[in-house]
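Only one protein chain is missing from this complex, and each of the others stays in its spot.
First chain written, first letter: the chains are A, B and C, and each begins at residue 1.
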Amino acid sequence: MSTSLRIAVLGASGYTGSELVRLLMRHPNAKIVALSAESKAGKTMAEVFPQFAPFDLPRLVKIEEIDLDTVDVVFCALPHATTQLVLKDVLTRKPSLKVIDLSADFRLADPDAYAKWYGHEHQALELQKEAVYGLTEIHRAAIAKARLVANPGCFTTTSLLPVIPLLAERAIEADPIVVDAKTGMSGAGRAAKEAMLFSEVAEGIHAYGVASHRHTAELDQEYSLAAGRSVIATFTPHLTPMIRGIYATIYLRTAEGFGPARLHEILAARYAAEPFVTVLPLGQVPQSRHVKGSNHVQIGIVPDRIAGRAIVLSTLDNLVKGASGQAIQNMNVVTGLPETTGVDQIALFP
Amino acid sequence: MSTSLRIAVLGASGYTGSELVRLLMRHPNAKIVALSAESKAGKTMAEVFPQFAPFDLPRLVKIEEIDLDTVDVVFCALPHATTQLVLKDVLTRKPSLKVIDLSADFRLADPDAYAKWYGHEHQALELQKEAVYGLTEIHRAAIAKARLVANPGCFTTTSLLPVIPLLAERAIEADPIVVDAKTGMSGAGRAAKEAMLFSEVAEGIHAYGVASHRHTAELDQEYSLAAGRSVIATFTPHLTPMIRGIYATIYLRTAEGFGPARLHEILAARYAAEPFVTVLPLGQVPQSRHVKGSNHVQIGIVPDRIAGRAIVLSTLDNLVKGASGQAIQNMNVVTGLPETTGVDQIALFP
Amino acid sequence: MSTSLRIAVLGASGYTGSELVRLLMRHPNAKIVALSAESKAGKTMAEVFPQFAPFDLPRLVKIEEIDLDTVDVVFCALPHATTQLVLKDVLTRKPSLKVIDLSADFRLADPDAYAKWYGHEHQALELQKEAVYGLTEIHRAAIAKARLVANPGCFTTTSLLPVIPLLAERAIEADPIVVDAKTGMSGAGRAAKEAMLFSEVAEGIHAYGVASHRHTAELDQEYSLAAGRSVIATFTPHLTPMIRGIYATIYLRTAEGFGPARLHEILAARYAAEPFVTVLPLGQVPQSRHVKGSNHVQIGIVPDRIAGRAIVLSTLDNLVKGASGQAIQNMNVVTGLPETTGVDQIALFP
Partner (left out) sequence: MSTSLRIAVLGASGYTGSELVRLLMRHPNAKIVALSAESKAGKTMAEVFPQFAPFDLPRLVKIEEIDLDTVDVVFCALPHATTQLVLKDVLTRKPSLKVIDLSADFRLADPDAYAKWYGHEHQALELQKEAVYGLTEIHRAAIAKARLVANPGCFTTTSLLPVIPLLAERAIEADPIVVDAKTGMSGAGRAAKEAMLFSEVAEGIHAYGVASHRHTAELDQEYSLAAGRSVIATFTPHLTPMIRGIYATIYLRTAEGFGPARLHEILAARYAAEPFVTVLPLGQVPQSRHVKGSNHVQIGIVPDRIAGRAIVLSTLDNLVKGASGQAIQNMNVVTGLPETTGVDQIALFP
């Protein structure tokens, strides 16, 4: 394997950025050639993330300082809204780039949905049309042909994988789907905010963004696609005092003739050949700690004691399969590398 | 107020036991005269719980060593099944005692339900018939006349208070009620088990007892009572890496003609005069950390974006309002003391 | 007890401010009449600290809006440097006030030491001269006569109490004294800083301010006072992933003829009558969790296996005995109330 993809990471001073660097440094076919950060430009990665102190890495620069001629693949871990302007410019300067975008900017195919959930018109509609939603296990074929991959949100990856095959098989009712999700704090990023201080977060739990979290729009889009009809999900995220991990508890109504055992069969069959998705034996419950640091998803199905209902539980590491790991998985698909290359780490437990 | 109730705490070496001691030591009308513990009998409380090192307290003894003549009120914090035998004996020896039981033994009015959920016939059916379910804000009048109060479970107190008034007013459908609950670890008690070790619990979350947790039986009982019909709740508890706190996210269908704002009005009116229950402004979300160490409950109501649905959020400290605090609140009711006496601590945040 | 002290808390939107409010609301001789906060002026306490939602409290105002005629005691929980200007003004406007200051501004008796450690000349030298260092158990008599009490730092209270009696008895050498201290995050306050985010603090430990932390100046001052000679302490604080608690591990050389047992006797005798200081049996080690939420200090002494050395361990809750609890203890002393009034809470464990 002599391929060596030359990589630029835009937004390397945030958590998804550092996670990309952690994984790409050990990817046998990748070479990091540029790292950008705005307010921290000029610093070394070791100053911004001391875990990189033992290693040689490019110094952080501003985006405009990057020589795109030396770059094959761009990972973009910038804030939403900024992203669409940056990527329009970058892809204009070098149209042959492959881009994996970790922001929300290109996830919604419908410009109206984008405008509604994000509060402004999209500024790069052509690119939005072109972008492929990067839920690898579901959209692999389209991703393989894409130039711009819109990497899914962490909550959505967790909540889509166990439900889409059931909708596709019409094994569950499309309404109601209730997703009660719990996330670790790293999903909130590295910006200094009072509500994210250790003393405000440890030793407590709370819901936030109830009925208004933007990842809901992705759930609607992908659930609807799978169901072949419009689906409106109930989605409630909670902040949990842990760094990494997303856990979704999903309450479903089974369709006529489909019990929990049948649902389990469908999911087990659907993901049997997938290296990153494990469907646990019926009745077994996953734990977020058992996927921490890895690109794995674990899914459990438990019969409710009420006939006609099932509970599906799904968990992943929000920074890996929920962000940077799936991004690299998508790069592998886009560039024709074996899909697990560089993202086959085993979960760190305890 | 010269009353001084003489108190025995059975099972003082567990967490609800130590919490009773913490609160009773500062209760102006209570005097702890006996503390029991089985395997730790003979030790001082300071040896078992070093936070009591500065204080004089009775040494831990076996239950049979307690002279009931010197006792007015018994708090029972023993494991279930043991409890019913102990209390039958204790109340036979001294029928005039007042007993607040923190176990599950006397919570289910229906002996069949008890046998089904707990796996054996009840051994003290007469007492079970006599016992009053101690959800203070709902059953205050009956508690005032009771000799034996069955203090509710922590999950159930959290999940009942925000829903019972809505069922009573027929403001919501009785089916489905989906309760997604998150608890801190102290609810699991002090027994040494691998799954409760710090390294197994920190930095992760998971569901447990899905569709089979015994507190579900209490939910069914009390929801049905309020609704005037049989209700079967969906209840999923999750273990969260924090010591104290329960948080229930409850998904409801509103009844015809009742929107979230009306639900909020009903709850706000119902609890306006209650010192321990705060209904937050519509749309505001509670956090478990803001009730930690106190006997308070905070309740929030958020409209779902889907018409006909509402999300109710409720939180309390599992060791206080979810156990020992409500137990003392009930003692106050039983003995005619002002209800907040000795349990008016303000939450410890941060 | 009909006394009712009218209290103003300056800086009520920080953690020591909210802790003062928590304790003063249950103090039988105190009535909070004013709460100030600068950027959050105009808000209710419940908006800033939702644990106060159930209670009536004065709205947050700017300092200049407080009518000092209605105030007997001022607690000042403002940042250092600001404090000296504010208190000079406040005490000019109403010289009869009693002031308990929780900042560092009046702790150092020597203006040169202040200028050296804080980087600027003191702006209220007259007040600095007047202020009494509020380590209650050591300076009680002077505090009783004070108008302005400089409440000690959290690290210093932890590190001074177990060492001062040993220095005073010449039972240890004054050099070296090595204090290795560990603190919870709440000591760092509520300002939003990247280094204090949950994801940066959980699951890790590190030293900070090595050989340069400002509390060192207080250690030098008070150790020297006790020893009757100049003492220069080695002091290393560490940030620990917990909210509350300070733990000091202090390495000492015993003086000729003084073994660890004798050191233990000295400390046990010195604090036998003190309600807030517990000296554990020789060889027993304290834990920070056993004083959490309380005004207690627990001290342990362990013989080193090396002759001539001893290890002293000391712990308290940085927000209570390390800040707001001792502040109220000092108010009690200043106003002639029984010293434990309103600060006799028992530690919250687990």
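Keep in mind that, in the parts below, a residue touches a chain if its C-beta (ideal position, glycine included) is under 8 Å from a C-beta of that chain, and two chains touch if they have at least 3 such contacts.
Everything quoted here is computed from the prediction, not taken from an experiment.
Note that the undisplayed chain, when the full complex is considered, contacts A, B, C. Check C:E130, C:E265, C:D304 or C:D344 against the missing chain and you find that the one touching it is C:D304.
Contacts to the hidden chain, counted on subunit A, fall at residues 15, 18, 22, 25-26, 49-55, 186, 202-203, 243-244, 275-276, 278, 280, 286-287, 289-291, 293-294, 296, 298, 319, 344-350. Considering the complete assembly, subunit B touches the hidden chain via residues 15, 184-186, 188, 190-194, 196-203, 241-243. Residues of subunit C in touch with the missing chain: 176, 178, 180, 182, 184, 199-200, 202-208, 210-212, 216, 232, 234, 236, 238, 240-245, 247, 249, 251, 285-290, 292, 302-306, 309, 311, 313, 315, 349-350.
The definition used in the following text is that only the chains that are shown with their structure count from here on.
Taking only C-alpha atoms, you rotate subunit A by 180 degrees to land it on subunit C; that is to the nearest 5.
Shared numbers divided by all numbers used gives the overlap of an interface; between subunit A and subunit B this overlap exceeds half, so the copies present the same residues.
One finds 39 Å separating the Cα centroids of subunit A and subunit B. For subunit B, the set of residues touching two or more other chains reads 202-203, 243-244, 286-287, 289-290, 350.
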